[in-house]
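For this view, one protein chain was removed and the others were kept in their places.
Here the chain labels run A, B and C in written order, and each chain numbers its own residues starting at 1.
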Amino acid sequence: MKAKDLRTELQPVWCTGCGDFGVLKGLTQALADLEVAPEKLAVISGIGCSSRLPGYVKAYSFNTIHGRALPIATGLKTARPELTTVVVGGDGDGFSIGLGHLPHAIRRDVNLTYVVMDNGIYGLTKGQASPTTELESKRSRGLGGSDEQPLNPVLLVLSSGCGFVARTHAGNMPHMREMFRQAIEYPGFSFVHVLAGCVTYQPRGYSDQLLQRSYELPQEYDTTDAGAAINAVRDGRFALGVIYRRPLGAAAVAAGATEDEDWTPPDAVLKQDLPTE
Amino acid sequence: MKAKDLRTELQPVWCTGCGDFGVLKGLTQALADLEVAPEKLAVISGIGCSSRLPGYVKAYSFNTIHGRALPIATGLKTARPELTTVVVGGDGDGFSIGLGHLPHAIRRDVNLTYVVMDNGIYGLTKGQASPTTELESKRSRGLGGSDEQPLNPVLLVLSSGCGFVARTHAGNMPHMREMFRQAIEYPGFSFVHVLAGCVTYQPRGYSDQLLQRSYELPQEYDTTDAGAAINAVRDGRFALGVIYRRPLGAAAVAAGATEDEDWTPPDAVLKQDLPTE
Amino acid sequence: METRTEVLPANAAPETPMRSLVIAIAGSGGDGVALIGDLLLKMAAHQGLYGMLVQSYGPQIRGGESAVVLRIGDREICYEGDDTDVLVCFKVSDLKRFRGSVHLHDDSLLVLEEKDEGVLPDWLGATKRPVFRHPFATFDGGVEVAGEPKNMMALALVCRALGWPESLAQQALAERFSHKPALVERNMPTFRKAFNLENVPAITKLIGHGVPLVVETGNEAVARGAMAAGLRFFAGYPITPSSEVMETLIDELPAVGGRIVQAEDEISALGMVVGASFGGVPSMTATSGPGLSLMTEMMGLSSMAEIPTVIVDCQRAGPATGMPSRTEQSDLYHAIYGGHGDFPRAVLGVFDVVHARDVMFRAFELAENYQLPVLVLSDAYVAQRRQIRDGVTDRRDKPRRWRWTPEDGPARFQLSGDHPVNAFRVPGTPGGTYMAAGIEHTEDGNPTADAGMHQKMSEKRFAKLEGIADDTRTWARTLGKADATRGIVAWGSSYGMLREWVAGNPEYRVFLPEILHPFPLEAFEEWRKGLAETTTVELSFQGQFHRYLCSLTDMTAVRSIARSGGLPMSMRELGSLLAAPAAKKEKA
Partner (left out) sequence: METRTEVLPANAAPETPMRSLVIAIAGSGGDGVALIGDLLLKMAAHQGLYGMLVQSYGPQIRGGESAVVLRIGDREICYEGDDTDVLVCFKVSDLKRFRGSVHLHDDSLLVLEEKDEGVLPDWLGATKRPVFRHPFATFDGGVEVAGEPKNMMALALVCRALGWPESLAQQALAERFSHKPALVERNMPTFRKAFNLENVPAITKLIGHGVPLVVETGNEAVARGAMAAGLRFFAGYPITPSSEVMETLIDELPAVGGRIVQAEDEISALGMVVGASFGGVPSMTATSGPGLSLMTEMMGLSSMAEIPTVIVDCQRAGPATGMPSRTEQSDLYHAIYGGHGDFPRAVLGVFDVVHARDVMFRAFELAENYQLPVLVLSDAYVAQRRQIRDGVTDRRDKPRRWRWTPEDGPARFQLSGDHPVNAFRVPGTPGGTYMAAGIEHTEDGNPTADAGMHQKMSEKRFAKLEGIADDTRTWARTLGKADATRGIVAWGSSYGMLREWVAGNPEYRVFLPEILHPFPLEAFEEWRKGLAETTTVELSFQGQFHRYLCSLTDMTAVRSIARSGGLPMSMRELGSLLAAPAAKKEKA
C-alpha cells in the first residue's frame, strides 16, 4: 500500500510552504505502512487550516466544528471500535477552544491518535495569537494576550495521564512518519505534537527556528519513565521523539487519586430517599 | 474584623455534616484576617452544592452558571483590579465542564484565588461520578465512566504554570484558614485544592479516608521548587500545605515555549494583502 | 404506537367515572416520605391499580422539606388531581413550601403529629372530618430525638385506611430492599404497631384489575423507549431533571450491546452522539435547558452534515440556572428557532410516561429516516413523575437508516435524487469513503463557498421538513367531543390535566400536537372548525407556543393563557383563568 492510495483527488488549499503539507504526507505514509484500508479509517478534525487535512485523506472523514474533534471522535471510536481513528487539528482548535476536552479524552483512554499541527498561531483567521504563541511575538506584533504565558501542551497532556506522547517536526518526513506509525499502533489514546510552520503569519524562518530549538531524544532515553518525560518537556527546548510510552499495566502519570483498597461502598438505602435538585 | 462580619443572614442549605461548612468558615476567617471589607470583596461561583457558598458571604457575590465562574471572575478582575476576587466551586464545576477555562485563567495570571471543594462527586445532581471520583468507587456503585482514570487536578494546575498551589482538608480549620490567607495574599492566580467530604453521596467515613491518605508537607519542603512540587503530587497520596509558590520573576512551570531572543518580527507588508477567511 | 385520539363521540354514553384517591405526604428530608410514596405506588401496581406520584423538595439535598403527592385509581392516571383525599404531615411548618400542591376538601383525611401545635395555613383549605393525630415523633424533654421510623408508621396508617393487607406492604418492602432483608425485618414491628391501631379511619377502598402493572418514571420511559427504537449509543452530562435518563441507560443499555459515555459537558455529549451516529449507530443524548443551550452549535452540525441525532430536553423553569427542579414549557423557541444559520430539525413533545415510549420511537424514526437532529421536549413534570402503566411489548419494526451500497451512486449529498435524503455511508463500507462537513459542501462533500451551491443544499436539507410534515400530518391527539364549541390548544405535559378537564367540562375539546415542528397545521385547522372560542394554554411567560402558532396561522381572537412554570397548571387554576373576563395581555 502506498501513501497516495490514501489521498483524495482534492488539491490542498494551503499556502505554498505551509507545514501542513508535510503532515499530510507523513500521516498517509504511516497509515500506508500500517496497511490501513480507506474504509477502515476515520480522520476527524475541527476547524482551522490544519483541520482541512481530512478532506485530502481517503477515509471516512469528518471536518467538524471548531474545537470539538475529540468528543466527536470519542463517540465514533466508542461506538465503532474497529475503525482506526485519527484526530487532527491546530493549536487554536485543540489548545484554546477545545482544551477542555483533551484531559477527558485522555482519561477515557479511547484508542485514538491525536495529531496537533502546532504553528503557534491562528492561521485560518489571519494570524491572531494562539495559546502557544510566544510572548515576545505577541508583544512585537501587537497581538492579544501580550501578558499571557504560552501553554506547554505536551506537559499538560502528560499530566493528564496520556499513555503515548511524541513530538516531531513537520519538516522531517522520516521522523514524522515513524512517530505517526507508533502513535497509531499504540493501543490507547496517543498524542503527537507536530512543530509546524505557518509561512504566512509567522515570521520568515519560523520553522527553522523551531528546529533550532529542538533536539532528538537520545537512544538511552527511557520512554517508560514518566518523571523523565515530565522533565524532558520542561526545559524550554523541544525534545523530539517518543517522549512517553506507558508500559502495559502501569498506572497513569496523573496518579494522584489512585484506587484505595479501604474504600467502602456507600449506603444504598439512604441514597434512595434523596431529592434531585 | 471577625469572620462573621463577612457572613450574610442566609442559612446554608447544605446537608448536616457537609464539608462545605468548614470551607465557608475558613474562607471568611482568612478574609477577616486580611481585613477585606465586604464592598471590596467579590466571590464568584458556578453551580453545585459548593457553588452556593457566595450566597453566604457578605460581598459582591455572583452565583453564575455551571462551569463558567473563572471567565466571569477574569472579566471582573480585569475590569476592576482593585477588588479582592475569590472564585469557589466544586470538582464537577471546575474540572469537568469548566476545565477548559482553568489553564487559560492560569496563563493570564489574573490575581484571582480559586478554591475548589473537591468532594469527588457531583453532589447537587445526586451523586454521579465527577472527574476526581475514584475508579473503584465508580465501579462498585455503577456510576458512569467506570473505565476512566480520575484526573489529578493539582498536577494539571501545576503543569499549566500556576504560581501558587496549595492543598488543604475541609476538616482542618486552622490549616484551611492559613492556606486561604496565603492564596489570597499571593499577587497572581492562586489555586487551593480542598479535600471535602460529601456525607450524602460519598460512603460513610469518606472524609476521614481522605485525611488518612493525606500528609502535611514537611517544614524543609522547598515551596519554590517546581520539580519537587510535581513530584509531590504524583505519589497517590495527598500532600497538604503550600505545594508551590513561584518566586518573584521566575519562569512559569509550563516553561516549554520560552521567549526566544532570535525571534524576528514578521513581514508586515505581506500580511496586509491576505484574505480573511 | 397508533395516534391515540381520545374523541368521545357526540352522543356517547357517559363513561363510568374513574374512582381515584389523592394522597399527600409532607415531611422533612430525613423523614423518608418519598419512600412511602414509592411503596404505596408499588402496592397499587401490584393490584392492577393505576396511579402516579410527583415529588417536591426544598433546596436542601438532605434536611430540607420534602413532599409526595400520589394519586391512585382504577383507570390510567396522568394527572395528580386537584384535591387531596389524605394528607399525612409530620410537621405542619413543613407544609409551607407546598402551597399549590395540596388542597383539602370537606371529606379529606388529615393525619398529623400528635404533639404538633402548628397552625394549618389558610391556602390549604379545610376538612370536615376530624383530624387523626398520631405520635410519629419521639421527644426527649420537648426536643425531638431520633425514634422509630415515621415513614413506616405513616405507611401502615395509609395501608390500613385503604384496607390494604399487611402482606402487600411486606412484599413491597421486601422487593424494595431485596439486598437488605434484615432492614425490613427490623422495621416491620413499627409498621405492625401502627397498622393494628383500633381507631384508624377508613377511606374509599380502590379495587384494581388484579394484573400487576409497571411503575415507570418519565425519564425511564424515555430511556427504554429509545432502546426499543434501536438506541445503541448514549452520551450525556448530569443535569436535573434529566439525569435519570443517563442513569437508567448506564444500567440497561450495555445489556443490549449499547455503549454509554458520561461526557465532560453537554457540548461534548452531543459531539459524541454526532460521532457515534456518523459511525452508523443510532445515538442520543438527554439534557435540560442549560445543556440544550450549550448544544446549539453542535445541533447545527448534525443538521448540516446530515447525521441523525436524537436530543431529549427535559425542560425546567427559567433561563440560566433558573429553578432546576421545577417544570416549565419555555424551551420551545430554542428547540424550533435556536442556532445560527438556517437548518432543519424536528421537534416532538411528550405527553406523559406512557407516551414517552411512543414518542421516542417516533423520534428515532424521523432522525434515522431524515438524517437530521430530532428534539424531544419532555419536562420536569413528566420526567420526574412515577406513573403506573400497562406492560409493553417492543415493536419489531425498528427504524432503520438507509445504508449506502455502490449502487446508490458516487455522491454522498446528491442533489438530483427524487428524495432529499441520500443513502448513509456507514464507515467500514468499502468504496463509500467521503468527507462529512459542517462547512457548506458540494454533492461530494467537498468544501465550497459558492452561493448557488449553498442555496441548492439548503433547498435539499429543508425539503426534509416537507417530507416529515407529510409523514406526520396525523401526529396530534385530540380530546373531548367533536361537537364541543370551546377549544383548548396545548402541548406536552399539559395533556394529563386536560384529559380530565374535558371529561368534566364537555363543552371543551382539546388539540395537542405530538410533533411541534413541523407543525401538523392541517390537522389543527380541521380540528378548529366549528369552535366558538379557542384558548392556548402553556407554561411559558412569553407564550412561546401561542406566538409560534401566530407565525403559522391566523390566531386572531385566540386567547393565550401563558404563565411562568414552577408548578404545573391544575384544573382549578385553569378553571379560574378561563372564567376570568380579560384575556391575558399580549406580549410582543
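Observations on the model:
Keep this in mind: contacts are C-beta pairs under 8 Å (C-beta built on N, C-alpha and C of every residue); 3 or more make two chains touch, one makes a residue touch a chain.
Just so it is clear, the structure is predicted and the values come from calculations on it, not from any experiment.
For the chain that does not appear, the touching partners among the shown chains are A, B, C. If you put the hidden chain back, the residue from C:Asp31, C:Glu113 or C:Glu297 that touches it is C:Glu297.
Touching the missing chain, out of C:Thr405, C:Gln455 or C:Thr485, is residue C:Gln455. Considering the complete assembly, subunit C touches the hidden chain via residues 58-59, 100, 267, 288-290, 292-294, 296-297, 300-301, 303-305, 313, 315, 317-323, 325-326, 328, 330-331, 333-334, 336-343, 437-440, 447-452, 454-455, 458-459, 462, 465, 469, 518-519, 521, 540-542, 544, 547-548, 550-552, 554, 556, 563-567, 587-588.
Residues of subunit A that touch the chain left out of the display are 13-16, 47, 49, 63, 65-67, 92, 96-97, 99, 122-126, 128-129, 131, 142-145, 199-200. Residues 8, 10, 37-42, 44, 47, 52, 54-55, 58-65, 68, 70-80, 82-83, 100-101, 104, 108, 268-269, 272-277 of subunit B touch the missing chain (whole complex, contact as defined above).
Basically, only the chains that are shown with their structure count from here on.
Separating the CA-averaged centres of subunit B and subunit C is a span of 37 Å. In subunit C, the positions touching at least two other chains are 58-62, 64, 240, 243, 261, 264-265. Multi-chain contact residues of subunit A (touching two or more other chains): 100-101, 104, 108, 274-277.
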